[in-house]
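Working notes for the structure below.
All protein chains of the complex are present and in place, except for one that has been dropped.
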Amino acid sequence: MVSLNLFLALAAILFCIGLYGVLTRRHLVIILVSIELMLNAVNINLVAFSSIGPFANITGQVFTIFVITVAAAEAAVGLAILIALYRNRSSIDVIKQDLLRW
Amino acid sequence: MIQNAWLIPLLPLAAFVILLLGGRQLKQAAPVIAIASVAGAFVLSSVVLMERIGGDTFAATVRWLTIGPVDVTMGFEVTALNSLMLFVVTAVSLLVHIFSKRYMAEDGRIHVFYGYLTFFTFSMLGLVLAPNLLQLFIFWELVGLCSFLLVGFWYFKKEAADAAKKAFLVTRIGDVGLLVGLVLLFNATGSFEYGAAFAAVEAGEVSGTMVTVIALCIFLGAVGKSAQFPLHVWLPDAMEGPTPVSALIHAATMVAAGVYLVAVTYPLFLASGTALTVVAYTGAITAVFAASIALVNTDIKRVLAYSTVSQLGLMMLALGTAGYVAGLFHLMTHAFFKALLFLAAGSVILALHHRQDITRMGGLWHRMRTTAVTFLIGTLAIAGIFPLAGFWSKEAVLAAVWANGDVVLITLAALTTVLTAFYMFRLFFRVFAGTYRGDVEAPAENGKTVTVPLIVLAVFAVTAGFVHFPLNGYWLEGFMTAGLNYGDQAHGGLGLAAVSLLLAAAGAGLAWRLYGKGEESGMQEKVPAVHHLLENKYYIDEIYAAVIVRPLMTLSRLFVEVDRWIIDGAVNFTGAITFRTGRQAGKQHNGQLQTYGLVSVAGGIALIAAVFAVRGYFG
Partner (left out) sequence: MSAEMIFFLILGTIVIACSVLVLILNKISHRIASMAFAFMAIAGLYFLLRAEFIGIIQIMVYVGAVSILFIFGMMLTDHRAKGFGPERSRVHKLLSFTGVGILLGTILYGVLQADFAPNDNPYVGSAEMIGLELYGNYLIAFIGVGVLLLAALTGAIVLARKEAE
């Protein structure tokens, strides 16, 4: 059996790639994609613990379902916002969306 | 009436309030209102004086505030001293008010002037009526304030503004002394009331040193207000004010407040021989010192100002040599003849369109007969010529000094007598004798509102002395000292009177010899060094400037720099730091989602790092 540590390491790498994407990419769609990657990294952790963790049980998988649900909802709302934003400001470059400025 | 003596100061106060509220609309009515109120006060004062002569001391107080076991009261008191002072103040004040109607007629702010004048009268009367030292101090400060306002009445003249400032600041030194004295007295005796405080002192509840310190502190206040050496410098400069002010405040009433203060706290001085000696010597030195400066001054008002300082010195000398009645007697007579002299000088100044230099006068005897005659009466009175008021009071002063027996004091007093006669007659001759040297066309009398006060004051100057002379058994003494234990009052015999008269005559004769024609004597050529010294007032102002004012200015400038660069600098620095930080922090706040995210990540890392640093990786 593959050791739990390797799964966790993989998830960590995936999470950090997603985080880096969120911090540096300029296309809003790609930022949303990066967020999905980060959520998936979490899911990998949950499922790995649920299956081969020291106290393996079903709860991790149940939570994975919740996370997937929330991620789907988030993706739907995020894309809707993105479309509304694009319609209003003709751009989905995150650098140009600086209305929160002081 | 004596129960309602509190009405006396309220009348001028009412006039002041009316003038204050009325403002410019009352420009015409102002003199009438003011004169009426002061006239009312004068009538009431006369009645009160009469009742007091026939009756007894009356005092009424209400509790003002209670501090622990101490009640502080407010009220009024009519003693012999008070009633006499009331009469003198209101009499002189009334005449000055009348005189001012013509003198200030052309001034656009006459209503303000009368407002100040009535307010001053109120303050002075309040001071006189005060039954305790705290109330006295309050009115004392009000009087100082009025002096400031009136000296600086023509504030657009730089000299007047400076003189007002100087008067205020110099008297302030004395006021601080008075305040310290009051606090010490209260601390030592637990009361501000005259009676209670003095009783405690006489009962020996206060140590001798403490009594001396208290007396000297109070005397410092008197020195400031009465322009005694070394705080005399403000009074001559105060002559920048209008002449009626000089007559009222700086001759007859306010400067007498210092003498009054010493008189009213006399038990303290009696309890301390040192304090009495200090008072006597200060008075004597001031008397000679100021008289010698008056010898050479050429400003008619300043000569009179120095004369005032000198005469106040004589009063202090009398008080300091146990001549309680003599000092107050001289205070009263001096109030009349000095007010007379000032108003006569004001009449001359008015006729000459506000020129005050006696080298540009002369020969006014024929042009202004009333003024000249009354001025001569004043001169004779102050010089101490028989039988005018000044003769009797000065003789009383000399008797007190003689009885004291200190040779130095006797010499100084005698010298002052000679000098007084000399400089007053010099002034008289220079102004009224000889030929006219001025450039104003045909100076003449200024009408009845000017001459009537002069004549009334001249009558007083002649007759005021008869309240205290051998033929009525020194009546004033009996009146003033009834019920008081201020020691035996000395009386001069015929011999002393003769000597006094002789000294005065010598001074007058010398003046006639040198200035009889109204021209220069050429003394400054003969003794240039002395003349120079006197003309520059012994360089006292210069010494003060060098010793006190300039170091103080340097220090102040230093402090200004410290304030500007260090204190302000610190404040500005704080402000700048905050501002810059805000600017920089604001720039970070750029609306960029990913910048915020980056900062969050950095914060998260810092948090993790902190946790790890504290607990290690796995806890």
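Here the chain labels run A and B in written order, and each chain numbers its own residues starting at 1.
Rule of thumb we're sticking to: a residue touches a chain if its C-beta (ideal position, glycine included) is under 8 Å from a C-beta of that chain, and two chains touch if they have at least 3 such contacts.
Small disclaimer: the values here were computed from a predicted structure and weren't measured.
**Student:** Touching the absent chain in the whole complex: find that residue among B:47, B:533 or B:601.
**Tutor:** B:601
**Student:** Could you list which residues of chain B touch the chain missing from the display?
**Tutor:** Missing-chain contacts on chain B: residues 594-595, 598, 601-602, 604-605, 608, 612, 617-618.
**Student:** Name every residue on chain A in touch with the hidden partner chain.
**Tutor:** Here the touching residues of chain A are 1-10, 12-21, 23-30, 32-34, 36-37, 40, 43-44, 47-48, 50-54, 56-59, 61-62, 64-66, 68-77, 79-84, 86-87, 91-93, 95.
Here is the rule we go by: only the chains that are shown with their structure count from here on.
**Student:** Just give me the whole-number Å value for how far the CA centre of chain A lies from that of chain B.
**Tutor:** Each chain's C-alpha centroid was found; their separation is 91 Å.
**Student:** Which residues of chain B touch chain A in the complex?
**Tutor:** Counting only chain B, the residues touching chain A are 586, 589-594, 597-598, 601.
**Student:** Enumerate the contact residues on chain A facing chain B in the complex.
**Tutor:** 19, 22-24, 94-95, 97-102
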